[in-house]
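I have a structure I would like to understand better, so I am pasting it below and will then ask my questions one at a time.
Presenting subunit A:
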Amino acid sequence: MLDDLRGAPALDIRDLRAGYGPLEIIRSLNLTVEPGEFVALMGPNGAGKSTLLKTIFGMATITGGSIGWDGRNVAGMTPRRILGAGIAYVPQGRCNFPLMSVDENLDMASYAVPKGNLKADRDRIYDLFPVLHERRRQPAGNLSGGEQQMLEMGMAMLMRPRLLLIDEPSVGLSPQSIQKVFDELVAINRGGCTILLVEQNTRKAMQVASRVAILRLGEVIWTGPPAGITFEELGAIFMTGELPQRARKTEDSDETRL
Partner candidate 1 sequence: MPTLTRRQFAALTASTIPFSALARPARAQVAGNGGPLKIGLIVPLSGPLARFGGFASHGAELAVKQINAAGGVNGAPIELMRGDSQGTPVEAVSAARRVISDDKVQVILGDIASSATIALQPVVEDAHVILLNAASSNPDITYKAGVGGYKWSFRSYPTDELRAKVILQFGAEQKHFTRYAVLSVDSDFGRGAIAFSKKYLPQFHGEILSEDYYKDDETDFRPVLSHIKSLNVQGILSYGLPDATRLIVRQILELGLAGKVTLLGSGEFTYPDTIKVSPAVLNGAVEAAAWAPDLDNPRSLQFVADYRTAYGTKEVPNVHSYTHWEAVYLLAAAAKAAGGTEGSALRSALEAIDYDGATGKIRFDSHHQAELPMFIYEVEGGKSVEKGAFIAKVEYPA
Partner candidate 2 sequence: MLTDAVVNGITAGSVYALVAVGMTIIFGVLRAINFAHGEFYMLGTFGAWWGIETLDLPYIVSIPLALIIVAAIALAVGVLVMKRLIDQPFQIGIVATLGVSLVLQNVIILIFGGAYKMFDGGWIEPVEILGISLSEQRILIVVAALVIFGLLELMVHRTRFGKTIRAVSQNIEACKVVGVNVPVVVIGTFVLGCTLAALSGVLTAPVTVSLYGGMGTSITVKTFAIIVMGGVGNVSGTLFAAWILGLMESFVASYLGLQFRDAVAFTALIVVLTLLPGGLFSKRERF
């Protein structure tokens, strides 16, 4: 269904500076993402991971640099135009319409980008997330955390994005829900959608991502495949901002925890 989107151009962020009002959080950030990649953004609290997603989606103040997408600079565009350009965003925390039914929530998502017809759009999402179909008449606010997260991902998918920005999808979810959410993310990525993920659950993120980018103080300080870095090294980078001398370990050592 999303196969036709393969070969979409890369996201190309250069010297980005951004934040909220006069407060600058992203300072000179560079990052390129190839089509079809699944990139996990990692870094300590306050590194600017969530702000980066917000900035790409046009919900923060940009003070410098560029965000290349589709061969044009989307920096400074409104979220609506960015959506139109094929980028969707699932923010952290509950981001749905709690007093509307699941059906209505999905309708809201398809209203904004009127491409298909409502019914077909909804069915597409219900195929993807059958659990939503069971609860389609219930207010979104009555759904479990995992169900709401899936609803929000479904709403984002309705926008037919080629790049999905998703912030902390596992927060507050049960282990089963987390597994389900990440399974769906992988499926979405396989369908051809590029994903930029912010995730505190480092283990999970490193399992699903094709590449990791580490942020510290508003800059990308290291990027590479998950296999290229250990948990200890991650922890050290979070603390000091420097990659320690390699004391190589087996990459899947389960006892290593952050």
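For anyone wondering why these and not others, all candidates are chains of the complex that A comes from, given by their letters.
FYI, a contact is a pair of C-beta atoms (placed from the backbone, for glycine too) under 8 Å apart; a residue touches a chain by one contact, two chains touch by 3 or more; residues count from 1.
Note that this is a predicted model, so its numbers are computed, not measured.
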item	value
Among 1 or 2, touch partner of subunit A in the complex	2
Residues of subunit A that touch candidate 2 when the two form their complex	57, 59, 79-80, 83-84, 88-91, 95-100, 104, 107-109, 111-113, 155-156, 159
